[in-house]
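Structure first, commentary second.
One protein chain is absent from this view; the other protein chains keep their places.
The first chain written gets the first letter, and so on, giving A and B; residue counts start at 1 in each chain.
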Amino acid sequence: MTKLLVDNKEIEIEPGTVLLEACLRNHIYIPNLCYLPGMPHPDASCRLCFVEIDGKVVPSCTVKVNGPMRVKTDTPAVRKLQQSALRLLLSVHEVDCANCPANKQCALQEIARFLRVGLKPKGLDRLLKEPSIVSDHPFIDFYPNRCVLCGRCVRLCRTKEGRPQMNFSARGFNTVISFYGANRESMPTCEECRSCLKACPVGALVLREPARE
Amino acid sequence: MSQTTPRISFNAIREQAEKRRKELDETGLPKVHIGMATCGIAAGALETKTAFEQALADQNIAARIHAVGCLGHCYAEPLVLVENPGWPPIFYYGVTPGNAGMIVRAFLRDGDPLLETLLGATEPNDLIPQVKDFPRFAFEKKVITQKSGFIDPEDVYDYIDHGGYETLSACLEKSPGDILQEVVHSGLRGRGGAGFPTGTKWRLAREAEIEHKVVICNADEGDPGAYMDRTILESNPHQVIEGMVLCAYAVGASKGIIYVRAEYPLAVRVITKALQQAEGLGLIGKNILGTDFSFDLSLFQGSGAFVCGEETAMIQSIEGYRGVAQHRPPYPVEKGLYGWPTVINNVKTFASIAPILERGAEWYRSMGTDKSPGTAVFSVVGNVVHPGLVEIPMGVDLRTLILEICGGIPNKKAFKAVQIGGPSGGCLPERFLDTPIDFDSLTEAGAMMGSGGIVVMDEDTCMVEVARYFLDFTQKESCGKCTFCRVGTKHLLGILERITKGEGRETDLKTLQELSQDIKLGSLCGLGKTAPNPVITSLRYFREEYEAHIKEKRCPAKMCRSLTAFYIDLDKCARGCDACVGSCPVEAIFTTKDRKKAVDQILCVKCGECMVACPVEYSAVKKISPAQLAPIIPRPEKKEDKKAE
Partner (left out) sequence: MHEISAEEQQQIAVCIGAFAPKRGSLVPILQRIQDEFAYLSGEAMRKVAAHLGITPGEVYSVATFYNQFRFHPPGKHAIKVCLGTACHVRGGEVILENFQRKLGIREGQTTEDKEFSIDRVACVGCCALAPVALLGDKVYGHMAPSKVEGLILGIHLEKERQEREKAKHESNNS
């Protein structure tokens, strides 16, 4: 076991643990969206889990604890970046919580409360994608304007052959999740699995009603 | 096998090359070297070549036409070097098919060198001025591009005859450690932009205890306006290949890849041929020059994604995935392509290796500055008299490069700014002209060496529009993985777009500033981290221009189309002249009651064609910002009646 100091709180963890994981396990909350335990390489795409180590601001999902270290999770520099990233995510998010199935369990709501950021970010125009619902899966609807592109669903989705059924498509700002090529043969896996639905931190993937045609 | 050494194997090849040259030399024929890289061809070099062949046939003159690469003098294309026995070799510039016929008749047939059309001679003589007396030639120090423009890129023997692969054969007799030591000692820094010490990178790869190692040449040159790498590959591919083989030998790599943009079809063709020729002579592939060392080198074409110039994204794309940047560490040199230690260097870095190992680290260090030794190749484009590729020692200042070597600003306009480092770089104003060009000084000034693209801008360039242009580029090229780059650059672009349209808000400058800082600090990869640089520097050095756009709806450079208008000065317009009418693509120009012309501001698309079309002696078409200042002249009613019918 190795000891580290997070915000003056001493915690003990097995060496090799991801710093973000170490903090979360010890009830020190760090905002995060894209982190998935057990993945060999950090995705580091949501840019929320910043912490400060020796004056340097780094995403805590990219740091492995291999010895004593001093970590601060609540410095002005950390908070500034986190708030900025969250504001950017909210600026492309259709804030219509009352009509969203994720209302009150939504990671964005929780992080916004934690970082004290309003759901309607100031200074930034809201940029939404068209169309707002994509139905290329037999019974799952995708909402691009709710999606935060954390990619957890894509990294978990596997057919029986071990291949991903859902992928990112397009590039840059236009990136979306796509079920391109999903067909009936692979559907039985989807029926059982539903990992993507469980992994989504917001309400971007929704079981269509009625669930089966 | 046991008796042969790399040198002995190589000598046989070199003898072949020499034999071929002697056969050609002994014929004593005149030689016509024509630059046939992409820019030469675009300027008409193919037609010029055909014209030479035709003229030589017509005049019954025997001469050898030699297709060579690019010398870097884009302003002078098609550029031709004529070697006529009894004369010094002479450069001719802008050689049209007509000029080609003239050169054949006047110079090759009648012995008149056509003093009025030549650029200069390459050797001292009594009659013709030497090119080395021109600043464009005098300041240059050619190491990377030394052979470019003098050899046929599609003929490996031409390279060998000019000393090529000699260094490889000599180095294969030394230990890899010695080679590595020399590169470390030379102080060479990666020419791809970041300036990481090449020797350090190689040493890390060498020390990795993994059997397979890879060497990748990054030729995914995507900066708009930068084309050094393309030109080098099109003009002298073997110097890059030789550098890669030397690297592979030094670090112990067995596999190599040249990653080139598919948008460079000529470069792809030239490299493919060069690889075949090199393999045919045993210079790459199995048991190079009869040694135990093998290096398999192949070509990979990029598919149009600027972000793939970032090394982790490049590796993803070679492996068959989306070219999405990955978190580092691990760095490719620890764990790269398929998990193997991978050295990724730029074209210019590899092209520097053979000269360094040939002439030694000390020689290399004698050029450039202490911390940035050697030379650098820049493509200088935009508002300069002599655009093109320039290779100069590091540490030369911007003033010398722009105003002397490249001839300054054309059309008597004033210098306004220089953009260095492409979309990742920044715009520097006049007071930075004395900044020496090296990695550290440029970074300090807020720009960046980048891969070497330099765009010079005159007083008619709007800095807000330039920032918008670069953000439009990076925004489209963002891989979309991390929040800051994917969403942040989109907002930066949106704000810049509305400012250039005159819809900017008072709060926009603060938002631009803060968001830029956050993107710079928060992004995952180099593309995102540097994307705001054009905004940050233009805000720092040209803030008043932003303010004019926002507060007065005025574009000081009169470049932003929503904020400017074209009108015709009726005092200057010549009655009865129709020059502008035909040039207008949307029929926005009409005849006034006194048979002069006026612009219909509603129809006008502000293309500026009428301004070009208006005869210089009148210069009646004017541009004005803000647009409301343009006088409104109503169309005569008669004409509208006619239209209505």
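Keep in mind that, in the parts below, contacts are C-beta pairs under 8 Å (C-beta built on N, C-alpha and C of every residue); 3 or more make two chains touch, one makes a residue touch a chain.
Just so it is clear, the model here is predicted, and its values are computed rather than measured.
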*Touching the left-out chain: which of A:I11, A:M166 or A:V202?*
A:M166
*Which is it among B:N84, B:T122, B:T145 or B:S317 that touches the chain not included here?*
B:S317
_If I consider the whole complex, including the chain that's not displayed, which of B:L29, B:L204 or B:C607 touches that chain?_
B:C607
*Just one of B:A12, B:A42 or B:I210 touches the chain that is missing; which is it?*
B:A42
*Who touches the missing chain here, B:E154, B:E263 or B:E459?*
B:E263
*By the contact definition given up top, give the residues of chain B that touch the hidden chain.*
38-39, 42-43, 74-75, 77, 222, 224-225, 227, 230, 262-264, 300-301, 303-306, 317-324, 381-383, 387, 453, 455, 457, 461, 469, 473, 479, 582-583, 585-586, 605, 607-609, 612
_Where the unshown chain meets chain A, residue by residue_ = 159, 161, 163-171, 178-182, 186
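Everything that follows uses one rule, which is that only the chains that are shown with their structure count from here on.
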*Roughly how many whole angstrom separate the Cα centroids of chain A and chain B?*
40
*For chain A, which residues count as touching chain B in their complex?*
41-48, 50, 57, 59, 62, 80-81, 84-85, 88-89, 91-92, 123-125, 127, 149, 168, 170-175
_List the residues on chain B that touch chain A in their complex, please._
305, 322, 326-327, 475-484, 486-491, 494, 507, 510-511, 514-515, 518, 521-524
